[in-house]
Every structure is written in C-alpha cells, then in structure tokens.
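Every protein chain except one is present and positioned as in the full complex.
Per-chain residue numbering starts at 1, and chain names A, B and C are given in the order in which the chains are listed.
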C-alpha cells in the first residue's frame, strides 16, 4: 500500500504543520509524538528540533532515582527489539529541574511518563508534576520489566482503578493511562482506567518476549524476558486500539506500537486513535518521529475528512 | 548467531534421522512437526515426503463441516501473517476416512487437532478420534477467530479445566492442550490443563492482530481481527515456553511461533520445549518444516548433551 | 531477503528427480518493461514453469524484503522457450519493489499453481479480460493459437491505455478492445454479439474465458447466462500460501467455500452461482 512514490522530505527546513490534533483537550501541532523510553532530550536534540513534534513523551520518572536492571538489557527479534531497561531514571526531582524545563523552554508539548513500584510511588510523582509545566501526564501501568508496579497494576483492573482514583485527586492535568497488551481483554483495564478518571488512554506498551543465545543455551537478556516492540508488533497494537475504540467510543486514544512510517501511523488513526507515539523506530532511525509526522501530513492532505475530524478533537471511528 | 555457513541440504534424498525426541511417550523421528492449519496433506504431499517429519499436526476438525469466515481472511504484517480462517474444515467424519488414514498409511506420526464451539463439540470429536489411528490429539482451545470455543475456553481456567477433565475420560491417547498467548498469565491455563489431565502442552497459537487498508480506511480482513503468526512472534512464543517450563518443570511442551530456521527451533529447545511445530513459514516456503528439521539436526550434532536429553524424553530446562 | 534460506534453481532439479514439485526457488530476471503508467511486464528464466504452466495458472513471486513474507500471485501471461512473463500493476509495496527489478536481478518464485482454464474442447473461445485480468487470457490466446479447430476472439477492457493488445493480438484470431472513455467489455460483447454467438463448424458453442475485477466478472457471467454460453471465470482472492495448505483464499460457491488457489482460480459461472 504505497500511496505515492515517497518524495524526499527535508526535515530541517522550517515547517508549518497543516494537520493538528487534539488529545484530551491538549492541542498537538501534529498527531505524532515520541513514545516513552525511546526519547531522551539530551540525545535527540542533536538530531532535530524536537519542538516540531506533536508531543514529546519523556522516559518514566520515579520518586527517587532508579538504577534499572543489570547486565545485558536488549536483544534483537525479527523486525523487533526486546528491551529490559527496568525503568532506569534519575528521579522526578532531577526531571523537574532538567529535562522538563529544557523541553518547555524550546516550546515542546510535553507528556511526562510516570513510573512507580507502588501506589505511593505513583502518587508522589504525580503530586510533584501537578504544579509543573508538563502538558500531560502518562501513567505507565504497563512496563513488563519491573517486579512491582508496572504491568502488575495494569493487568489488575481493581488495583488499576484504585490507583487512578487516587492519582485523579492529585492533579487537574490531562492524565493518560498507558495500557499493556499482556492481558486477556484490554478493554477491561481500559474501562477501569476511564471510570476511575483517566482523560485518555495510550496503548500498547511492549509485549513480553525473549531471545536465547544458541551458543550458550542461555537467555541473551540478563533479566531473561523483556518487552518486544518495533515493526513486528504493529498488527497487535492496531487490534488493541480497535478493540478499545469499539468498547469506549469517546475516550481519547494514543496509538503506539510498530510505527515507523506515516502510513502505519495512518492505520492507527483509522483504527480510532487521536494521535500516535513512535517508539523503537527511533532506535534504528533517530529522526523517525519527525519523519513519520511529515509523511503522515502528506497522507492527511489527501484525506481532508479525517484531517478535519482530528483537528476538532474527534476520531475516525 | 549463524553457527556455520549453511551448507546446501538436499531434502529429497533418503535420510536417517540422528536426533529423535519423545513427546508424552510418543517417539518422533526428529523434534520438528507441522503446526495445525498450515498443513494439508493433499497440498503438501506434492512438495516432500511428509512422513519424514517428526510429526504432522493436521487442521482442526469439528464434529460437522464448518465453513469458516467469509470474504478476505488474511493480511500481511511486518514479518508476519494475520489470518482469520475461522476453522473451516470438512468435519471429523471426513477426516477419519480421508486425511488420517492416508497419513498413517505413509508412516507419518499424526497429531489430530481438535476444534469445537462447545464442550459437546470437543467431546464428540475426541470420542471419534479415540479409536482412530491418530498418535496424539491436540485440543485447540486457543483459536482467536471463532466467537465460541477456541480462545474463549483457553483463556478461562475454569472452563478449560472442566473441558479437559471431560475429554480425559474419553480417550487414552496422549492429549496435548494448545494454549493461547492472549492471556495475562499463560501459566494459569497451563496449570489448569495439566491438572485436568493434559499429557502435554503446545504453545503458542496466534496473537490477536489486524491491518487496515489505508486507501479505504477499513480493516483488510472481513472478520476485522485475525491471528498474527510468523517470524514476528518468535520472541513472544519463546517467552511463553520459558514461563510455562519454569512453572511446570515436568510437562512435555511443544514450542510454536515464528520458527523458520533450525536455529530458531533450537532456541525453543533451550527454552525448555521437547519439540516444535512450524506454522506460517510453510506459507512462504512450502518445504519449511522439513528444512527446519534438517537444519536443527545439524545443530544438534554439535550439542550431544541436548540431543541425548531430548532422545530420552527430557528437556534442557 | 532474510539469511533464512537461499534456494537456488538446483533445488528444482533435485525435487523433480525425486518426483516432487519444485519448492520456492530463485530465478533470474531477463527483462522488464513498463507497458503503461504503473503496469509492468516482467520476464524471468524458469525452464520448469515454462514447460508446465497452463492458462490461468499463476506463480507466487516473493519480495526480497522479509517484512513482506507473503506470496504475491500473478497469472502467467506468456511463455517463450525457457522464459516466463507476467504483467502486473504497481498497487502496493511488493509490486513497487518488483517494478524496480532489472535484468540480471534474481527473484524467488513458486509455481505454476492453480487449475487452468479447461480448453480440451475445440471451440470458439471468447477471451474476456478487464484491467489486470489480461495476463491469463493473453496466455490462453498463446496456447490456443497452436490448435486447428480452435478460434479465439480477445475482448479486452482497459481503464486508459490499451497496454496488452500488442501481446494478445500476436495470438488471437481477432482482438477488440475498449477503454473507460468508450465503455467496457459488455459494450464490446453486445456490439459483436452476432459473431460471438455463431456456432462453429464442429457444432460446439462458443466458450467464454474471463478474468478481471469482480463487477466485470459478474456482468460477463450474466451476459453468458443470457446467451446460454459456457463461461469460466478466473478469480482473485488474498492468499496465504497459494498451493492449498492454508485455506486463506476462499471464495463462496454453490459447493461451499472453495480455495481460489487450489480449487481455482478458475470456476464456472454455475459454480459461482452467477448469471443464472
């Protein structure tokens, strides 16, 4: 399904975005953001003007610095990456004086991704971010690489509901809940999150996977399993967005998983997403998020109805 | 991880298998079988001598003929296939007079895959297969493309336990239960199946996914979602086998998902499988199962300890 | 293509010697030409397929990009010696890739696949094609041109450019074509009705062989029904394997859901329940 021969896009010249979107009331210059954990301002700023993106979603922050998992953290899968960072991050206090002000200063729309090992952890971070200049919060209840918090919360609708209810009281900022696909029925946690006060949902986080070194017979990643992401997960992410959109016609959705071209981003918009985030593609193509945004813009030019719907905060389905 | 430059293997000359395996007491010539739904004897027999395989697992059969899903049934994903056959098959009576006797006549080790929309369906098929020459039965409680039975049973440990308990009384044949990865914790249905009398487990079946046609904005598959299989799912299948092997150290396991080379099959054996099945690879390479078996055999030559363990019915982990 | 496997043409000989069908194997492109905007004619050397392919049979071509593992089926459009040609439109990523191939490049193929048109009978064959349905009918014209007692009339409908007349007119006794500015194949069938309905010397009725987009096929079947002519239609469906192992390519017939790749691609109008 190639729309037209891809013309060379110059990512470095000034650009007026023609097709904005709106996610939970927050305007995005275009429907493409970065996915948490694959964007560090200090690294990416050398490659392009990150304020050009629809939004920048930063790496999950916890109340105190976390050191993540030891040893080898990554393996390659067919058309995918397997990662087990374990949410290494310098903590919310560092984030509040470093990444966040820098990103806001250059005019980026910022989604602050929140990590925790316990309800208290999440609450502490959200409380601190409540008065910050962050535009949106994304609650990561879907990381498969930590033993407490993360996916264990996102897979349990009761725990999730309790957590989101508590966080809701701590902030008026638009709160996105990021869901895991590692559940039997993703519409269950989706509904739980929305009923507890989530303003939007983002999905999917990574899928539990692993590789084995056939020379040693041992797992490549020290943590044994990790999370699969990248092109391989595209059909899985699309189906989850479709399912959640079918179950919850009104909730804003950010589609994530396997996006590395504008056309794949477009599939998510047709599946019912308001916007998308680009993750692993940035590992093999540092400018991927911006390139996807520009490619998508060209595709939206020939789809005025979809473009208008998004610009007014609606979705295709 | 290329072991050695792949030498050309002639799949057509007579071959003495050096590394057999044993699954739930049934000897296999080698650890590689076909995965259900990607093998039809009438089609594959033109390509190679199917009796050479470790085992042949046939398409799911139901009590009466099923016509499956209408319209477009497949889409392509990155390094994957998405399918929504919906278990079309000519029914168990046809199977008992056609495919099964033909396969047994040529000396194949046959796994009969069983499909059903209800417990009664499964029971009826198992009862009929109980006196057949089938070597093993594989109960498919993991098809994502039917609205009753299939995955809905496999994702519900109580329903699964009830079903397997009932089927257990109907046959002495080794009974494999085929599990879905579309669950929060695959060790839960795994344990339920084993406690209810399963002799072995096979995993994974396909993962719910979809693609959208960006010209029309509509799903490519008429059934909207289908099951993802092929190389893309390899890391996911490996992790599920690892998890089940960790939870259930003794149960025989057939590893499935994304295998298209001997080396990928080997990863499953290191993850704790006794044998593997090759599925979607046969769609893009008709001789894939036999080629994988031969490639694996070469790799096992340099791993005598693993080869011996398998031959004696044991597993690496 | 992935490091997964590297099948070469040797495997064809190995397989055939052992009495089996050739597996997926690698062949050399000998020529490629753009016939119309986005319509390519690709020729490759394949002694086996050249010797065995019959009209309406197809070949699976495989992308070299392992992101695209599924086969791309194309009807054989002509055979000359060891050379096999297909004609295809660029519609997606696979065909876009194939359009960039040049002579000397290699590509993986599997085939010939499917059941051909049934043309045992000596008769007047009316070859009706629309759009990218032309390839099997060019090949039908080629194969039938060798036979005394057989007459062929090609009735081709195009969107714009009449890109296949050049090929079919080499073989067909008569070629009529039309594009959307003037009408469609039904316009032509009506216009030449009297000749088309003439019963030839041996007393057998004209036989319609058709391939093209679904609405055209239904219209042709209806036309054949009206005039009580036998009509064979070569169908399309998205495929998984192309050789009958996956049941992904079904079409609804009066006999139930049949496989386009192995029970077809050719079905009669009676089987499809069209034009009754």
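FYI, a residue touches a chain if its C-beta (ideal position, glycine included) is under 8 Å from a C-beta of that chain, and two chains touch if they have at least 3 such contacts.
Computed from a predicted structure; not experimentally measured.
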item: Candidates B:231, B:272 or B:286 - the one touching the absent chain; value: B:231
item: Selected residue (touches chain absent from view) among C:28, C:65 or C:105; value: C:65
item: Contact partner of the left-out chain, one of A:121, A:135 or A:260; value: A:260
item: Residues of chain C (touch criterion as defined above) contacting the omitted chain; value: 1-3, 65-67, 93, 96-97
item: Residues of chain A (touch criterion as defined above) contacting the omitted chain; value: 2, 6, 8, 10-13, 37-40, 42-44, 46-48, 59, 65, 67-68, 70, 72-76, 78-81, 83, 85, 88, 220, 230-231, 260-261, 280, 282-287, 291
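We take it that only the chains that are shown with their structure count from here on.
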item: Central chain (distance from its CA mean to the mean of all protein CA atoms); value: B
item: Whole-Å gap separating chain A and chain C, where each centre is the average of the chain's CA atoms; value: 46
item: Separation of chain A from chain B, taking each centre as the mean of its C-alpha atoms, in whole Å; value: 34
item: Chain B-chain C separation of Cα centroids, rounded to whole Å; value: 34
item: Overlap residues in chain C, where contacts from two or more other chains coincide; value: 66-67
item: Shared-contact residues (touching 2 or more other chains) in chain B; value: 75, 78-80, 231
